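For this view, one protein chain was removed and the others were kept in their places.
Chain naming follows the written order as A, B and C, and within any one chain the residues start at number 1.
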Amino acid sequence: MDGSRTTGSPYAPHTDTETAAMLDAVGVDSEEALFDIPEPVQFDGDFGIDARSEREARQLVESILERNDDLVELLGRGHYGYYIPSLVDHLSDRSEFLTSYTQYQPEVSQGFLQALFEYQSMLVELTGLEVANCSMYDAATALGEAATLADRVRGVSGSVVLVPEILDENKRSTLGNYVAGTDLVVETYAMDDGAADVDSIADRLDEDVVMLYAENPTVRGTIEPGLSALGDLATESDTLFVLGSDPVALSLLERPADVGADVVIGDASVLGLPTAYGMGLGLFATREDYLRQVPGRLVGASEDGDDRRAYTLTLQTREQHIRRERATSNICTNQAWVALRTAIHAATLGPDGLVDLATRDVTRARELADRVDALPGVTAPVHDRHHVREFVASVDGSASGIATDLEDHGYAVHALGADELQICVAGATDDELDGFVDALSEVIR
Amino acid sequence: MDGSRTTGSPYAPHTDTETAAMLDAVGVDSEEALFDIPEPVQFDGDFGIDARSEREARQLVESILERNDDLVELLGRGHYGYYIPSLVDHLSDRSEFLTSYTQYQPEVSQGFLQALFEYQSMLVELTGLEVANCSMYDAATALGEAATLADRVRGVSGSVVLVPEILDENKRSTLGNYVAGTDLVVETYAMDDGAADVDSIADRLDEDVVMLYAENPTVRGTIEPGLSALGDLATESDTLFVLGSDPVALSLLERPADVGADVVIGDASVLGLPTAYGMGLGLFATREDYLRQVPGRLVGASEDGDDRRAYTLTLQTREQHIRRERATSNICTNQAWVALRTAIHAATLGPDGLVDLATRDVTRARELADRVDALPGVTAPVHDRHHVREFVASVDGSASGIATDLEDHGYAVHALGADELQICVAGATDDELDGFVDALSEVIR
Amino acid sequence: TYEPLLSEKDSTKVTVDADAAGLPDDLTRDSLELPGLSESELSRHYTRLSQQTYGITSGPYPLGSCTMKYNPPFTEDVAALPGAAVHPDRSEASIQGTLELLFRLQGYLARIGGMDAVTLQPPAGAAGEFVGIRVAAAYHEHNGEGHRDEVIVPESAHGTNFATAALGGYDVVSLPSDEHGRVDLDALEAALSESTAALMLTNPNTLGLFERDIEEIAAMVHDVGGLLYYDGANLNALLGRARPGDMGFDVMHYNVHKTFATPHGGGGPGAGPVGVVSELAPFLPAPRVRDADEPTDAGVETTEADAPDPTADSTGAAYELFDPEHTIGHVHGFQGNWLVLVKTFAYIARLGDEGLADASAKAVLNANYLGSQIDYEIPYEPFHHEFVASAGEQDAADVAKRMLDYGVHPPTTKWPEIVSQALMTEPTEVESKSTLDQLAAAFDAVAEEDDATIEAAPSRTTAKRIDQTSAARTPRLSWQALDDE
Partner (left out) sequence: TYEPLLSEKDSTKVTVDADAAGLPDDLTRDSLELPGLSESELSRHYTRLSQQTYGITSGPYPLGSCTMKYNPPFTEDVAALPGAAVHPDRSEASIQGTLELLFRLQGYLARIGGMDAVTLQPPAGAAGEFVGIRVAAAYHEHNGEGHRDEVIVPESAHGTNFATAALGGYDVVSLPSDEHGRVDLDALEAALSESTAALMLTNPNTLGLFERDIEEIAAMVHDVGGLLYYDGANLNALLGRARPGDMGFDVMHYNVHKTFATPHGGGGPGAGPVGVVSELAPFLPAPRVRDADEPTDAGVETTEADAPDPTADSTGAAYELFDPEHTIGHVHGFQGNWLVLVKTFAYIARLGDEGLADASAKAVLNANYLGSQIDYEIPYEPFHHEFVASAGEQDAADVAKRMLDYGVHPPTTKWPEIVSQALMTEPTEVESKSTLDQLAAAFDAVAEEDDATIEAAPSRTTAKRIDQTSAARTPRLSWQALDDE
């Protein structure tokens, strides 16, 4: 078997003959001779990891993931299991997209650059802001980046970042790490029946506050009625107004630019990704004023040598590989491929589909709240607000006990505190919601 | 919603505005006005088929296919569940391949033509014959086409097609339909302990026999020891010698050209397709002498206007779209995409992998036969022959009863007649074979 | 850019070791020589080859009679479900899902075609034709009319019609068109006789014209004891507006690729299910699928045409295979191209009545709109889903090659011969107005060009014009043949 491949990496193509020829060309006797590692730090143990055939490796992962229970997830709070059209998978899985690198050679990367340019453009339309980057990691890290942006561009001299008291704990914690190297401190503002308490915020806003953060919808599914008021307050106090949202909500709810938002962050992978254990796509859009302080990558239009339109990464002098410790962020690898998926998903829906989806998220949440409210021992929604996708219900008895019992019936919901459940309709079929109401009525009986 | 799409086909892109503009350009008021159907044959009923979202249609198929039991298939007899490397799916699913038409415009079809040319070349190497077409439907129809080829090129004036008495019933039936429009009749020859009875064939071969068909391996998994003898006999009697096989068996067993085969048929999708309820890929190779009598499509090398190598469908004057009722076959659409998959699968294995696979099919079948032979009440293999992939075992008690009991244990095997099981190792993991032996020993207890 | 053959990238010769398999030397080959390349190298090879292939995802593909429409990728996903991978010899009890899908698809197709019973076994349209011809033969034979030895085929029919009739052992009687491009009734009258086994017809015909006299044609054929065969190639024009069964056809095949958007795969796999009226059902290939609780003697499942269509779930009924009473037997090793049938089912379930009817409406609208926008003459009207324009003084094949330079796929050319220098054009329902405008612009640009320009085309494609003559004169059909030169 003259041309046999050596054992070892299944993805290294070398035959024995080729390896020998290459070693000969280099002028050494063995691969070992190419390693210049002092003896004391050489590793001669093993990792204890078995090699497997492709089939065996696949079976191993299958056998592990089969341990995950097959539940209908009525979970929300930032991650949603919308149905993803097959086309999104088939197009984004094309190997040229999937296996390409960051577009540092734009002449051979026009396709991906254009897709990212289109992604940016969709977010510009959704937010009404002039600039969107082509991704951060997720909503939490985008919030952190917004805070460091506020720190850089502060119009006031203060140090406070003001966030809702109901802010998701993980987001709050991530923000804490992002501001740990700055002088910023994170403080919270009160909520009034599930919405920002505008009066108390008005009292709090002064020159010490560099950034005000609000979410629409909030983490409890309520639609914020007071965004314009917050925007006005922020303008008056020269505070950066940062709004958290996502592409589905933005298709229906107030346009951030219209309420005075300076930055919009959020998780754009509500379109494009299934629930993926928290994997996300950080949305980051801002006003043109802050263009040169934006973190992350930007794709711009330019011309090529034939004066035809062409796309390229631009304003790279903001970035770490050029500006090093004076960069606007340390981000390098981001979530480009997820952005591609999100753009394709949004495009398959089109504007009609997006508005329909968000509209259904409002009406179906309302209908489900009414149905569970009709059950004895359940009150929903807890907040006298409009909701999108999800709402909080209060229950007689232990919320966590009910949630566990619901799992046994095949449904996953959030238990909040002692006596609240949060329930989400996004991505669920009508049959699944019917089944859930039945299961809940049985569990609380 | 100015640009809304009309309801109807989700794949027709027309907005209301566009439809109106197009009707206007044509000069009619409605789509209905474009149909020139006499009133008596108009259909104004409905099919009673519900429209569904993509998600619902997918769920429907899922809910139906979930009814198929998840069994370990130790079934063979022409269809095998070899593991298919992921790369085969990912490459063959590329939409340019999947959604293209027959290559009647070769200038924009070079890629697929080259892949088919390479497929043909692989079969030329495997069979040793000079010509392979780029597919028939499956082994049974390829056998039928071989008979009509024999009819056309007959060197003798007879009418008999001679096939093994153990020929698969469906193949035999399909052959019957293919020769129904000719003067040919199908007769069988006897087997001797699972192999062709060369002596009785020698007695039978005369000027009346236009075609002699043998399989290697046979449908019972035995390797034919007498192929050269059959080839010699066929040559002497000027009979077309047609051999049935497949790419895995051909990688190890005697090369058809070396035993005097005039035609090789078989199912090439043993590589490239999973068990797919009998879906196949008809292999058809023959000697150059019969080139202009070959059924089906052929890809040839040529040159383009720049004198560079290019590929094109060739010798199309054999085919139905040119020669109509004098064509070599009525085949039009064939199994091109399956041939692509088979070529990719064969290429991922390479010659080492192919020989290894076939070698393992011999050794593992032998080992499994030994293991089940050791069980009380089981004798295996029934035939004192060499086997590849599969073998027949005789059992005390009802074969069909045992097969049913094995299904309850999660294993599918063939029951043949009253007291024989046919068992196949191809594609099964070692764990699965261990489990099967355990299950069998339990079932026969 | 040129992609080398696999064999030009590597050629590895492996000596076969009979001992390793425990076989005697004389049962094995000596060696095997094939390319031995890594996954990465193969990945690049086939990725490049794909990029040199024009598919429906590359642009419009208006091949008349070929019906190239968008293939929804979700149908690939469902065909790839683990539950779809079953061996053909599995017990019926263990593959109730497969049998349910086939049974329901039989019903879908019966209803769509106005037929009583359907076989899903034929693996392609031509194989479906062959089943139709074999069923007709068996029917006549059963009725003591085995002497019928002629099949009538219109001159403009698809080549497979002729070849299929011949393969079935019939003499082919060719039928000319009348001046309007339809069946010439006088010629038909002359062709019909007690030797007539069947007339094979498409409707709309190859010119896109509806055979207005179809009722009379059916009566004439039936009067002499013949059967009327419907070639389903053009069914995409009629969905929900007319059904072959209602027109008097006795047998028909469906091209699932043309009508139900299964991908063509560069030449297949397809599927060519065949529907028949109840009299012919006993002759259909074996096996078919039926509801185990409602079997019928002749194998005519009126139930399958009338069955409800549960939206979200399996029916849960029990299904079984059965052999029709006078079956012609098998025409394929098992049940045809199963994975293609799964895609067919998924597509029909997606569109439903409304979507299917709209597909035909938009297919006809698109053809008529495109026809209204091009400068080439279209001699025969009113056409439906396709039209046949004439390239006039130009050579239609050259026109097609030149259209490639405009980035679109050309129409089918030089067929049917009833139109001189035919450009047979079928845009299908999936093209947008703007794409049709782009196509029309390509037609019209070429219409203005001189012969020298179009004879030199194409120049912007992967390969320039390919020499077909030398390819046929000196066939080189493998890399071995190239090496031998």
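Convention: contacts are C-beta pairs under 8 Å (C-beta built on N, C-alpha and C of every residue); 3 or more make two chains touch, one makes a residue touch a chain.
Everything quoted here is computed from the prediction, not taken from an experiment.
**Student:** Need the list of shown chains touched by the one chain that isn't shown.
**Tutor:** A, B, C
**Student:** Write down which of C:43, C:96 or C:121 is the residue touching the left-out chain.
**Tutor:** C:43
**Student:** Which one, A:153, A:191, A:355 or A:375, makes contact with the chain that was left out?
**Tutor:** Residue touching the chain left out of view: A:355.
**Student:** Looking at C:225, C:379, C:392 or C:407, which makes contact with the chain not pictured?
**Tutor:** C:407
**Student:** When the complex is taken as a whole, what residues of chain C touch the one chain not shown?
**Tutor:** The missing chain touches chain C at positions 1, 9, 38-41, 43-44, 47-48, 51, 56-59, 70, 72-73, 407, 430-432, 434-435.
**Student:** For chain B, enumerate the residues touching the unshown chain of the complex.
**Tutor:** Answer for chain B: residues 1-3, 5, 10-13, 15, 85-87, 89-90, 95-96, 431 touch the chain left out.
Criterion: only the chains that are shown with their structure count from here on.
**Student:** Once you find the CA centre of chain B and the CA centre of chain C, what distance in Å lies between them?
**Tutor:** It comes to 19 Å between the two C-alpha centres.
**Student:** For chain A and chain C, let me know how many angstrom lie between their CA-based centres, rounded off.
**Tutor:** The mean C-alpha positions of chain A and chain C differ by 46 Å.
**Student:** Give the residues of chain B that touch two or more other chains, as numbers and ranges in rising order.
**Tutor:** Correct list: 53-54, 58, 85, 90, 93-95, 352.
**Student:** Where does chain C touch two or more other chains at once, residue-wise?
**Tutor:** Residue numbers touching two or more other chains: 12-14, 36-37, 39, 43, 47, 72-74, 76-77, 312.
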